[in-house]
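One structure is given here, and the rest of the page talks about it.
As you look at this complex, bear in mind that one protein chain is not there, while each of the others sits in place.
== chain A ==
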Amino acid sequence: MIKARVTVTLKNGVLDPQGKAIEGALGALGFDSIGHVRQGKVFDLELETADRTKAEADLKAMCEKLLANTVIENYSISLA
């Protein structure tokens, strides 16, 4: 079994109102060093295979087909 983590983030330049709200809330909590905050998503997946090359190819396909909306989001894949 291979464990993988997929991280999906908004592309640069795409407005992230949730990140902005969190940024404001952190500032209001007194974290005066806070700069920009961008919100994303993390997916932890388990794949029933030992073939890392196949796992990477499958994960890329999963990102392209469902996990990320590539119009507005980037994704990165890391294998444990």
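The rule is short, and it goes like this: contacts are C-beta pairs under 8 Å (C-beta built on N, C-alpha and C of every residue); 3 or more make two chains touch, one makes a residue touch a chain; residues count from 1.
Everything below uses one rule, namely that contacts and distances are computed from a predicted model.
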* To do: Given the options "Two-component system response regulator", "Fumarate reductase iron-sulfur subunit", "Phosphoribosylformylglycinamidine synthase subunit PurQ" or "CO/xanthine dehydrogenase FAD-binding subunit", say which is the protein name UniProt records for the missing chain.
  => "Phosphoribosylformylglycinamidine synthase subunit PurQ"
* **Sole contact to the chain not displayed, among A:Q18, A:T49 or A:S78** => A:Q18
* Spell out the interface residues on chain A facing the chain that's missing from view. => 14-15, 17-18, 21, 65-67, 69, 71-72
